[in-house]
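Part of the complex only, each chain left as placed.
Read from first to last, the chains carry the letters A, B and C; within each, the first residue is number 1.
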Amino acid sequence: MSIENWFEYPVRAHPSHTDYSGVVWHGNYLTWMEEARVEHLRSLGIDYAELVASGSELPVVELSLRYHRPIRMGMRAVVKTRIAQMAGVRINWDYRIQSVDGEELYLTGRVTLVAVDREKGKILRQLPSLMKNALLPIV
Amino acid sequence: MSIENWFEYPVRAHPSHTDYSGVVWHGNYLTWMEEARVEHLRSLGIDYAELVASGSELPVVELSLRYHRPIRMGMRAVVKTRIAQMAGVRINWDYRIQSVDGEELYLTGRVTLVAVDREKGKILRQLPSLMKNALLPIV
Amino acid sequence: MSIENWFEYPVRAHPSHTDYSGVVWHGNYLTWMEEARVEHLRSLGIDYAELVASGSELPVVELSLRYHRPIRMGMRAVVKTRIAQMAGVRINWDYRIQSVDGEELYLTGRVTLVAVDREKGKILRQLPSLMKNALLPIV
């Protein structure tokens, strides 16, 4: 899989992201990762707010993260996302958060989403057509 | 208005609440203040989740805060809330966050809520009866 | 004071910013407001992380906000900041959060910061020279 598959979302560590040790608090990365995912979907023609309005959503059902190096207040970074795998209505996303020059690796992770019918609260049998049309060509 | 009117909600400053300077980040007090308000309402017989399910909600429309002293990681504090005033569907809450022994004052504030019809997205003409019955005796 | 004094910081409402009602949770605006302030300072030549490293900081000592209209998930907005007033080491910032086209007003607010010596934990007698040189020409 080539580098072109990675979507890049730039971020900056601001005071609210840090904890007492002056680095980004470990849970705050999930905010950035979700933002990157939503913007990645947008770049593929899927507006997440519209998807929700149309009755579906994509909750996170699994995630695993490794924290390689901390990001200090004031530092910039790039959140890279890639759809690693789709199996039915399950979508695995890979993540890398690294320095702008690509030299330093801060975090690697995988997040699994599943498509759900909002009203029934149940997993869908297949992806909403809005998503299928947008995602199938790229994986 | 006497001391009995204050509802007390105990909190503790954990790592996620802090920022780079080792004290609670200024925006995180709003989480505690909302929790205290919801529990205060519960103590008066109003379950906020039920209120929402019944079609109303109480968004914040105004707030003002003064930060007197910082709360450091590990410290405990008490969030004190009191309904200061009700005017129609507008409710003013006073806040004091202080040390457990009452000696130190960390924050004072006021938050204004207004009762809204969730479906119409409009301000209600009068408080939902669930609220009126619970709140009127105390103010 | 003319429109040129406003610094603009674009934001987008993502899922993590919302609460149960589908709009931005009232406390999350403070994250955006701080980010806008830090980037505004950067645009004036003040790197906040450097300021902290040099021994000073600018904690929030007072804030007041009015929430005019909610921002729904997926919507974009612009956080506008302006230094309204400086009195010694006290700096008042005005805020307006509005739609990208400027037609809708979501929030207005004022935040007061004060310059503090980090080691002593005391208010400075005068602004650090780094700040004075950068800010005095504009106010």
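Assume contacts are C-beta pairs under 8 Å (C-beta built on N, C-alpha and C of every residue); 3 or more make two chains touch, one makes a residue touch a chain.
None of these values were measured; they are calculated from a predicted model.
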Of the full homomeric complex, 3 copies appear; what's the total?
-> 4
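In the analysis below, only the chains that are shown with their structure count from here on.
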If you average the Cα atoms of each chain, whose average lands nearest the overall Cα average?
-> C
Give a one-word verdict, same or different, on whether chain B and chain C use largely identical residue numbers at their interface, taking over half shared as same.
-> same
If you average the Cα atoms of chain A and of chain B to get two centres, how far apart are those centres in Å?
-> 33
For chain B and chain C, let me know how many angstrom lie between their CA-based centres, rounded off.
-> 24
Shared interface positions of chain A, touching two or more other chains = 15-16, 73
The answer for chain B against chain A in the complex is residues 15-16, 18-22, 25, 27, 73
Complex contacts: residues of chain C adjacent to chain A = 12, 14-16, 30-31, 34-35, 38, 47-50, 52, 72-75
Complex contact set, residues of chain C against chain B = 20-21, 26-28, 30-31, 34, 52, 57, 59-67, 70, 118
